[in-house]
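Have a look at the structure that comes next, please.
Every protein chain but one is kept in place in this view of the complex.
And now, chain A:
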Amino acid sequence: MTSKVRQAILPISRFKRYFTPSHNSIICTKTLKTYIEAETEVSNVHLTPEISLHLVTPNTPTWYSDGKDSKLFEPFYAFYWPGGQGLSRFILDNSDLIKNKNVLDIGSGCGASSIASIMSKASFVTANDINREAMVILDMNCKLNFIDSDAIKKVTSNLINAHTEYFPYDIVLIGDMFYDESIAKELIGWMDKLSKEGKEIYLGDPQRNDILSSLDGRLSIKATYNLPENVRKENNGLMTTKVWKFE
């Protein structure tokens, strides 16, 4: 089942219920948390070891599976993707850019870039992911890092292409969102609009395809990081990840 269909049939968020398509059932937050705890481990083996995260890793059986036996359906949020890793590293190393700013993290996944923004003293952080399950793991990851989960606002509606006139954000973070050509195309148009409105946009991406090269003149490179061995194994063929500012 596609995530679009899933979104459509999910009850609205105040019921706090989640769908596990592998079992075709609706479950509550508590059950989802148990599933996440069972299938992940707390890991610091990534580019931001100062942030602990619940992740599917080579030490957990799900990593080796094709996902069919997992209770988590396509758990993008249970991996820390190279784009988000570089972006979060950059945020932690350049806290002056983030401090006192209002930050929006698009496609927040495990939530590391949102957590990094809090650690860099952003005045306000919003995590946005259309997969509502990502907000549950974000909550769990906040706890691991002694961050008050309420410090991060959680939004699960699709903001890509949303009206931006009243956007309160100063900075928009986009970590590893160019893996899907259709999302990438929409994002590019929206980023253009946001930057015209004076938002600062930071992209983290390992360049899985050549979509970003079409933006050549508009990207200024801010950082390049070598991926740790385990992250390379998670992303066959990739060796580095980069951070750009879109202007």
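Quick note on the criterion: a residue touches a chain if its C-beta (ideal position, glycine included) is under 8 Å from a C-beta of that chain, and two chains touch if they have at least 3 such contacts; residues count from 1.
Methods note: contacts and distances are computed from a predicted model.
Colleague: According to UniProt, what is the chain that's been left out of this complex called? Choose from "Electron transfer flavoprotein subunit beta", "UBC core domain-containing protein", "DNA-directed RNA polymerases I and III subunit RPAC1" or "Cyclin-like protein".
Modeller: This omitted chain is identified in its UniProt record as "Electron transfer flavoprotein subunit beta".
Colleague: May I ask which residue of A:66, A:96 or A:165 touches the chain that does not appear here?
Modeller: Residue touching the absent chain, from the options given: A:66.
Colleague: Which residue from A:35, A:76 or A:169 sits in contact with the chain not drawn here?
Modeller: A:76
Colleague: Quick one: say which of A:41, A:93, A:139 or A:180 touches the chain that got left out.
Modeller: A:180
Colleague: Under the stated touch rule, tell me which residues of chain A contact the chain that is not displayed.
Modeller: With respect to the unshown chain, the touching residues of chain A are 56, 62-67, 70, 74, 76, 79, 179-181, 208-210, 232-237, 239.
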